[in-house]
Structure formats: C-alpha cells, structure tokens
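Excluded from the complex is one protein chain; the other protein chains are retained at their positions.
Showing chain A:
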Amino acid sequence: MRGATHAKWAACAAAVALAATACGGGGSSDSGGGGDGSSVLSASWGDPQNPLEPANTNEVQGGKVLDMVFRGLKRYDPKTGKAEDMLADKIDTTDSQNFTVTIKSGWKFSNGEAVTAKSFVDAWNYGASLKNNQKNAYFFGYIEGYDKVHPDSGSQSATTLTGLKVTGTDTFTIKLTQKFSTFPDTLGYAAYSPLPSTFFSDHAAWLKKPVGNGPYTISSYTKGSQMKLVKWDGYTGTDKAENGGVTLKVYTDNNTAYTDLMAGNLDLVDDIPASQLKNVKSDLGSRYINTPAGIIQTLAFPYYDKNWNKSGSEKVRTGLSMAINRDQITNTIFQKTRTPATDWTSPVLGTEGGFQDGLCGDACKYNPTEAKKLVQEGGGIPGGQVKITYNADTGSHKEWVDAVCNSINNALGNDKACVGNPVGTFADFRNQIGQHKMTGPFRAGWQMDYPLIQNFLQPLYYTNASSNDGQWSNKDFDKLVDQANAETDTSKAIKLFQQAEGVVRDNMAAIPLWYQNGSAGYSDRLSNVALNPFSVPVYNEIKVS
C-alpha cells in the first residue's frame, strides 16, 4: 500500500504545480495585427434569440450581424437615418401601389453568386411563407397575395406572393394591396435583404455560417459564444469596412463586458450597465458615446377595461402624465441616457421626418397641482390605485417604475395612488398583455423598425394593429393614417401623420415617458465609433490603430 500512498501524493503535487503555472500564464493578450485597416476589433454581443435568417431576426443582437453581412435595396444613413439607395438603382411608381425596382448590376454575394432580382423575390417569398415560421413575416403583409401564403388561420394556399414578379435579371415589380407612399423607405429593414441560392438549397449549412452580400463575411461562428467576421475584399459597395474584421463575443452579463473593456480585453461595449453610468465618464472620458436612438418608452393603457375607457378617462391619463417628473427621473436614474419625451415619435426622425418637439405640450410637463385637479375631474383613479405592470427580468425597469410611482404619489398626495406590479419574465409579461389581463397602465417600449413617423404611429395606435397592445381605437386616427399612406407626396404624408399624432395627444392614448439613447464605450485602440439610429454600432466605419 506504500506505493499507492506515494501515487496519491504525486497526484496532489502535480495538481498544485498545474494550478501554479496556470495562474502565472493568465493575462497574455490576444489581439494581434497592426497596420491600417487590417486590425480586428472585438465587441460585446448577446446570443441571438432566433436563427440568423433576415426575416426571422427581430432583435438588436441578431440585427448587428445582419447589418454587417447584408445590404438591401436601401440603407439608412447611420447619421441622419435617411433611407438611401444601396442596391436599388431606382424604385419607380406612379400610383404609390405598384412599384418597379431596378437593382444595380455587379453586386455579388461573398460566395461569388451574383445578386439579381430573383435573389430578392425568392428571399421575400421565403420570409412571407407561413411554413417557414419567420417572425418578421408581417413586413410583407402589404404585398398582394400575402393572405394566401400567410393566412391568419388554416394552411397556406400558395407559396409565392402574387404581388412580386421578376421581369428581368435586374428588375422586378411589387404590387401592394393598398396605397403606401413611404413603402420604398421601409426597404432598408433587414427583413428585405436578398438571399443567395445556397440559402434554399442547403439551409442547415447556411445557418451554420450565413453568407450575404455585405462588407463582412463570417469566418467562424460558434453558436452561443462568438462570431468572427472578417472584411470582405470583394465587397462591391462604397461603404467598405475600414477595419480588418470584428469579433463578436457573447456576454451573459453586461457588467462583465464592461469589466473586460476596463481591463483591455475587449474593444467595444454597446450596452453600458446601468450601475456603471455614474462612473463611465471618469472611466472612459471621450470614449463614451451617448446618442439618441429610435426608441421611445411609454405607458400604455388597457382600453379593453371599461374603467380606463369611459368619458373623462383621458383627463385621468393626462393627469397621471403631468404627475410624472420626467426630468428628475431621467437625470437621476438614467444619468441622462434618456431624454424626457415631448411627443410620441423620436428625435432621430428629425423635424423633416415628422418629429415635433413639444407636441405634447403642458400634458408632458410636471405639474402636481394641475395633475391632482385633472385626475379628480376625470373621476379619480379607477379602483383607487394605479398598478404599473412591467417585466422585472431585463433592463432597470423596477427602478424607474418605482420612481414614476413615487412621483405620482407625491403629486396626488396619496401614498397608495400608484404601485409597481412586476412580472417575472418578459415572455410572461407579453403573454399577460396578449391575453388582455392588464388592469392598469403597463410598460411599453417601442424600437423603430425603420426611421419613419409611420412606424411610430400605425403599429401602435391603429385599430387592431400588431403592437396596439392596449386595443386603443379611434376612427379619426385611422382615417388620417389611411390618408397619409395614400398620399404620394412625402411631406404632405408626414403632415397627415402629424395630425394623426395630434389625435393621440388629445386622447392621451399612451403617456410618453422618455426617448432612449444608445450608449457605448470603447478602448483607445478605436476611433470613429458611432451608433446608428437603431443603437447598433456602425462597425464598418470603425478604425483600429
């Protein structure tokens, strides 16, 4: 048995030795390279929720990749948010309902295949078809034949949209079911990206390593951990990548990503944790950016509940809005990463695009006395207490909901006027909203799909629209939106949308809270870092030294 004992000691010694050497071998740096435009940067990432198909990606993390790997007919200018022609040579229409698209020739996918009209039509048909479970399918809902390939119930009776026709190698036509003047401007959304034929012929392989026509190609993808993207030298567009590539690393906790940035282990973090907002300026100085994004946070109301939908209710809602001290909350809780809202759209649209600073007027200004008066005039708070429902699993929703409630309680002089009502998970929160179980106001965040005023109004307030969670319905509003969509002149259309927004204001359909900014921090290796209006870093313009 003596031998065995010795062996045991040997094993222990080996383990200790192993541990000791490994301890010493830690902090070696990984990122190599040096010269201009060839260095690779590393950036924080989150695991995309859905498979990485263009028409199936509806959140920012997957969107980051699509933005690097794909280019569509249009692209939103990273600075102004304006839709500009990318692959589209021209999109012609005479009646705002029938469009003829001509694409620029010479574009290629990174596997060498040419981008043709068919690449678009096939991709859109795939996205619209019910059997493919694409979560952005409703984007194709305006195209003729959508009700056949994607019926609300039952099985589909067609596989292709009748409204799409390939008329030449580089041309195709789109026929919509209704007039929609700003339709071409929606085509910058990732769901409208073209797809190569390999997407259809070998879908599983494509998903493992997506192939697109953008400035980057994916060199390796370990699902759930990291993705390495490298500059594609054969890229045809003018917005070539100004760095050698981007390595996206998945972080479960944005605090760890921030720590990694501090330690020089990561170059770019595009989600500064709320707990670090106080230190971020002293930590990063000018390497911290905080710019407006197309996100607005509101409190929506359950109009299916009679208590919130009777005459006088709008006074209660306006009163509640005036009881919220937006300035104080955005300054203290969000450290100015959010701006008090004064309308129902977003400053990224620009005044030209329909943003109206101060449209909400006094109704969005803190005024406790007026608030108390209005709530009383409107018949008091239904049930005597406002319960603000929110999901407690992500974001710092608890903090601001509690702050909003405090503000309301103070204004109304009643400690029990408002309480937060947390729901454990986002899925359950959405579920309860979907089943119309809300008894009071609930958190509603809206991130735009494309920078158009239409996107901030129609999906949220049009009767039975996809995100009209509170089931608000107003004939005047619907009529104005219909008119605006039919208007061929863009500036006139925007005017009509603004009138429709006025209807939202007069009824206080939802209480606007604040516009959300995108925030990011980066290492001193990087320069020319910016966030686009979707709060996604403009990776291709980043320079690495």
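Note that a contact is a pair of C-beta atoms (placed from the backbone, for glycine too) under 8 Å apart; a residue touches a chain by one contact, two chains touch by 3 or more; residues count from 1.
As a convention for this text, contacts and distances are computed from a predicted model.
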Which of "Phosphoenolpyruvate synthase", "Transcription regulator PadR N-terminal domain-containing protein", "ABC transporter permease" or "Glutamyl-tRNA(Gln) amidotransferase subunit A" matches, in UniProt, the chain that is not displayed: "ABC transporter permease"
Of A:G168, A:G234, A:G358 or A:G424, the residue in touch with the unshown chain: A:G424
Full-complex contact with the absent chain, from A:Y126, A:W344, A:Y390 or A:W446: A:W446
Residue among A:S201, A:T222 or A:S311 touching the omitted chain: A:T222
Hidden partner chain, touching residue among A:T259, A:N307 or A:S396: A:T259
Hidden partner chain, residues of chain A it touches: 1, 5, 12, 15-16, 18-19, 21-23, 25-27, 47-51, 58-59, 130-131, 133-135, 137-138, 150-153, 207, 222-226, 249-253, 256-257, 259-260, 262-263, 265-266, 393-394, 424-434, 444-447, 459, 466-467, 469
